[in-house]
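Missing here is one protein chain; the remaining ones are kept as they sit in the complex.
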Amino acid sequence: MIFDLDDDKPREECGIVGVFGHAEASLLVALGLHALQHRGQEACGITTYDGNKFHSERHMGTVGENFTGDLTGRLPGHQSIGHNRYSTQGKPVIRNIQPIYADLDSGGFAVAHNGNLTNSRALRRKLVSRGAIFQSTMDTEVILHLLARSDQETVADRFLDAVRQIEGGFALVCLSNKKLIGARDPSGLRPLVLGKIGSAHVLASETCALDLLGADFVREIEPGEVVIITEKGIRTFFPFPARPARPCLFEYVYFARPDSIVQGRSVYEVRRKMGHQLAIEHPAEADVVVPVPDSGVPAGIGFSENSKIPFQLGIIRSHYVGRTFIQPSQTGRQKAVSRKHSPNGAVLKGKRVILVDDSIVRGNTSKRIVEMVRDAGAAEVHLRSASPPIMHQDFYGIDMAERSELLAANKTLEEMRDFLKVESLGFLSVDGLYRAIGIDRDDEKPQFADHCFTGEYPTRLVDHDMNQSGKDRQLSLLD
Amino acid sequence: MIFDLDDDKPREECGIVGVFGHAEASLLVALGLHALQHRGQEACGITTYDGNKFHSERHMGTVGENFTGDLTGRLPGHQSIGHNRYSTQGKPVIRNIQPIYADLDSGGFAVAHNGNLTNSRALRRKLVSRGAIFQSTMDTEVILHLLARSDQETVADRFLDAVRQIEGGFALVCLSNKKLIGARDPSGLRPLVLGKIGSAHVLASETCALDLLGADFVREIEPGEVVIITEKGIRTFFPFPARPARPCLFEYVYFARPDSIVQGRSVYEVRRKMGHQLAIEHPAEADVVVPVPDSGVPAGIGFSENSKIPFQLGIIRSHYVGRTFIQPSQTGRQKAVSRKHSPNGAVLKGKRVILVDDSIVRGNTSKRIVEMVRDAGAAEVHLRSASPPIMHQDFYGIDMAERSELLAANKTLEEMRDFLKVESLGFLSVDGLYRAIGIDRDDEKPQFADHCFTGEYPTRLVDHDMNQSGKDRQLSLLD
Amino acid sequence: MIFDLDDDKPREECGIVGVFGHAEASLLVALGLHALQHRGQEACGITTYDGNKFHSERHMGTVGENFTGDLTGRLPGHQSIGHNRYSTQGKPVIRNIQPIYADLDSGGFAVAHNGNLTNSRALRRKLVSRGAIFQSTMDTEVILHLLARSDQETVADRFLDAVRQIEGGFALVCLSNKKLIGARDPSGLRPLVLGKIGSAHVLASETCALDLLGADFVREIEPGEVVIITEKGIRTFFPFPARPARPCLFEYVYFARPDSIVQGRSVYEVRRKMGHQLAIEHPAEADVVVPVPDSGVPAGIGFSENSKIPFQLGIIRSHYVGRTFIQPSQTGRQKAVSRKHSPNGAVLKGKRVILVDDSIVRGNTSKRIVEMVRDAGAAEVHLRSASPPIMHQDFYGIDMAERSELLAANKTLEEMRDFLKVESLGFLSVDGLYRAIGIDRDDEKPQFADHCFTGEYPTRLVDHDMNQSGKDRQLSLLD
Partner (left out) sequence: MIFDLDDDKPREECGIVGVFGHAEASLLVALGLHALQHRGQEACGITTYDGNKFHSERHMGTVGENFTGDLTGRLPGHQSIGHNRYSTQGKPVIRNIQPIYADLDSGGFAVAHNGNLTNSRALRRKLVSRGAIFQSTMDTEVILHLLARSDQETVADRFLDAVRQIEGGFALVCLSNKKLIGARDPSGLRPLVLGKIGSAHVLASETCALDLLGADFVREIEPGEVVIITEKGIRTFFPFPARPARPCLFEYVYFARPDSIVQGRSVYEVRRKMGHQLAIEHPAEADVVVPVPDSGVPAGIGFSENSKIPFQLGIIRSHYVGRTFIQPSQTGRQKAVSRKHSPNGAVLKGKRVILVDDSIVRGNTSKRIVEMVRDAGAAEVHLRSASPPIMHQDFYGIDMAERSELLAANKTLEEMRDFLKVESLGFLSVDGLYRAIGIDRDDEKPQFADHCFTGEYPTRLVDHDMNQSGKDRQLSLLD
């Protein structure tokens, strides 16, 4: 069987970038999006305003495939926003690629959104009943319609009016003719940071984007904060009712790039310490520590450092992957083969292997990689997950399996060990994960959103409850 | 110099087709649009409803390039509408191709429109100020928003409510989950006919579309009439204040296909009689009658019949035309050459030629074709236009030059003759044109819209007057 | 049923052009090929030499689709040849598009060929057995290999050596670093003319190409003549054994553009006279003469002139044709419909119609068009073919049906009349065809190649005989 290891990873829906006050705004946004490409590769878009008109390009594929060449000519202007899409919401058609744009009475307005609104269907239903015509199936478009229909006077007030009505996980960058606006949901579920390059302001999902375009990190946008950037500078607002900040742990576990700084901590260092912690919680007698590349590498290094068991590349990752190959049907022996990862026999043969992965979702690919490692001659396989067991779905923009498909939600540890066919299996504990971050979990008021492990959701789930209670009309009748 | 004769023809913005109650609705619509391809080649689209969902495809290019293969599989359903675009309004981007679609509170709704609204900008401005977000720059979208915001109960009433607010030239075919709707503006400026194939109903811009898809002609939709077709049959409405019918003369002069029947008259026959009339009004001593192909052929045949001067193909038309060739800069002699038309020397050499064209707009290509004919050896050139002098702009969907560019609006007959370098020049008179149709013009209440020749517009021109009075805000800030 | 009238026309394989001594050689070649587009639309190619290197582009599709924009930049040089392909020989893949090119010991050499060699398979077999590697399945490539292997000294002598070995129908234009070469087979089966623009020389299949690029006609290349054009001027050779000239009649009947001059006669005039002759040989009592457009129009005009029966456009031809539409399967009535031609009811209804076509090959589409005309209301249909009955295959580059499919080869006149369901049927006689040209046929030594009508082939048919005698190995093992 042929498989992709990444098939069973959680998926994030977006990376966003905004630049205000730079002659090459679109080029900086493109570089920032390129640095954030790991957050979404399905599509990307950039919108600019040149003082007179808005310009926009939206394409399927990556930034490097689409936004090269004379960008400043194609997308002129000193202010720009951009978006990488992964995507849970809406089909992969051009009209569902962001930034989305509307000509409002007050002028043009564009929005790019990372996250997922938990009450967007309820809001959409209400708006349509009042005559709104939606051009996409994206939850993001709700924000535009709320803005268009607000009875507030100024664009700033209309925006605050609109975001007060939405719930869920969101980081937004928006562009009007005079403003770059950034916003983060009250729990801070989705990330957003502020930077500066010369006199220009930059907003981005992660610090690694600031690094690539040469901007200095200023600070994180705070949970619940709205910043409005104009020629006169930055104004800040907190339009939401006060609520404890609970940034999402998955940025540390999987999403953020290892060279990013999240909540003041190096992602690489946190992951390495997750490896330390894992070695403490689930040691094993073994000859070699082998990471599942690339995301398991820092925890693998950490595990090796703590256990003194040598770290080796027992699995090699290919950089060349295209569409899926058909499975050969008549090959003599049936072997687990991945078109993306290959076992390195010289490292594995006859060895007791500690296999370190960042997380286990459905478990199918973990099962196959264990089989692949064993086929390559490993004497024992001890599987270690650098994240706690994933027991619950996310509703804030992370695309994982349905609950019924989550391995840890449906099997005991022993059953999982049997299913995965490993000598031993260990998951980092929730407390251990907090410890890797450098704090103790406050069980009364947890400092992070850890609902996927604990079931403790930080917000209401309006659409989900509505959907559970009865049947929801389909979002669009157009196929 | 290289030129295209068609560069200087009036341009129509659309052909439309609708089918209700046929298992291969989308295929019939495609065939109908193919028959109407002369009304617009820039883009085309088809929308269907399959009892559960709407399906839509919109493409740049012709029907034959896009809507072939397994259409019924791609666009399933027993009801369908389609559209060929030429286009004055909105840029040639996918979002400006029709049919346009919206998910309304009452379900899906699609619109295809031939014509031009004369108060769309005023309506759009009002709608945007009330929070409407437009997805296109097409005037047609105004109709959707009026419908979405109507406080009437049923889709039928909402549609009637919406069309009562629009002015100008329009033939519409619309599709809801239960209905096919057809509508024609109160003056009947744009054409629409009703046909039947088996038990299925068909709406189309011209009868030639009915012919190609094998439908029988039932009747024309009347000026100001709305027909609502459901499974129960056809209901008819006249929602507009009474107003004299004035169908557009240009269907006879240039737009309609010669094999179509318009207002009960064969277009081919009318054009042939325009040739008869022209021979009566502007005879000439000559050896040969040469039409400018293809549109000048029927009038050429008519001129020959009446004058007894032989009809010959003195100009050959090529069927193979792609993008424009660069002009060779260093060719020895500078000749007028057309990549689409070639002079047939054997017919022209040493002859006194009567050159018959359907109309003269700016005059530049007429000038070049005269030069080409003379270069090929013609002894004399007598140019005859089968339409009267074009002196005024149209605002109902015909794309001609600005008034300042119209030859007849800016020059006397003598000046035109000098400019075109012909031995004699004759235009059919307005009365002669009516006579070719078989009636006498009623100067109090003209039976047709002949404003391009007479300046007598059949409606108010709201947007035009607004635009003249002050400056209008641009329709979209997005480039 | 949906059909294309052109589906049953004879097909020519090429148009060729060459220019020597002009700064915009490739642009002139492109214009010439555009004028010759009717000779082949499948593919086209242009090769130039810039004094240092050869440049070449070959594309699927028409000249207007491919060779526009800055041609002189893309294909620089003062000498150039080009080719339009229709094609019988070789699959429509890039390597089978001409001009074909080889780096010979003496330098680069490119060939463009119109026609078909009758001994190419025999020659190819011999060359391959001596180690030649063919890059295409085109017979034209044989010429390159013969040239490459000639033991003559100069390129001119090697070319003469090569063409002496080939048989069949050919017009060639070739390009070396110092020469433009033109050649025509000893019978003159395929056409080639010489022109001049300023000091530059031009070779082309037809005079209409000279007209479009603004060149003056100098003379036809004679049957069996080779012209070698260099900076010093034109040298002429007659390398073949003497043989009577017999140009192909089909240039008059179908292939050549009506505005071309072939063998000193206007093609349009010959066709008109074919109509005269046809009216004399096969008169009919009727109301209207209707041509099958476009190729039947001149003969239709001629028939009308001679018979005094009015000429009318009873069939309208659409300019918009793309890929084939699927046939609707459930349309109530089964009608013959063409996506390219429509009946003009106003002309046909109740009328006795003389339908004039240029030729009848298989007869299937003639049958359908008769049915279409009758469905539109014609009272009687009298079909007239402006060419004699086609009884035999061509082997010199005209692609018609197999003999077993040719209508006239397999049915008596009465059987054909029954099959076509017409009131009367008439074919122009072979003598009548010669008379339309202005001469009497010399039955001992016919002045033209008329083998398709008479079975008298002007040359040996080496490959055909070899193929008949035993089985020939397939030309290429590569699919």
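Here the chain labels run A, B and C in written order, and each chain numbers its own residues starting at 1.
By our rule, a contact is a pair of C-beta atoms (placed from the backbone, for glycine too) under 8 Å apart; a residue touches a chain by one contact, two chains touch by 3 or more.
Quick caveat, the model's predicted, so the values are computed rather than measured.
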Contacts of the hidden chain among displayed chains: A, C
Listed residues A:L313, A:A401 or A:L478, member touching the removed chain: A:L313
Contact partner of the left-out chain, one of A:E305, A:E371 or A:D399: A:E305
Residue touching the undisplayed chain, where the options are A:P343, A:G363 or A:P458: A:P343
Missing-partner contacts on subunit A, residue numbers: 22-24, 27-28, 30-31, 34-35, 37-38, 41, 62-72, 197-198, 208, 211-214, 257-259, 261, 266, 268-269, 294, 297-298, 301, 305, 310-313, 316-326, 328-333, 335, 337, 339, 342-347
Interface with the undisplayed chain - residues on subunit C: 53-56, 94-95, 101-105, 107-108, 128-135, 144-145, 148-150, 177, 475-479
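Note that only the chains that are shown with their structure count from here on.
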Contacts common to subunit B and subunit C (chain labels): none
For subunit A placed onto subunit C, the superposition rotation in degrees, Cα atoms, nearest 5: 180
Chain whose Cα mean lies nearest the overall Cα mean: B
Type of subunit A:subunit B copy interface by residue overlap (half), same or different: same
Separation of subunit A from subunit C, taking each centre as the mean of its C-alpha atoms, in whole Å: 63
Where subunit A and subunit B are represented by their mean Cα positions, the distance between them in whole Å: 51
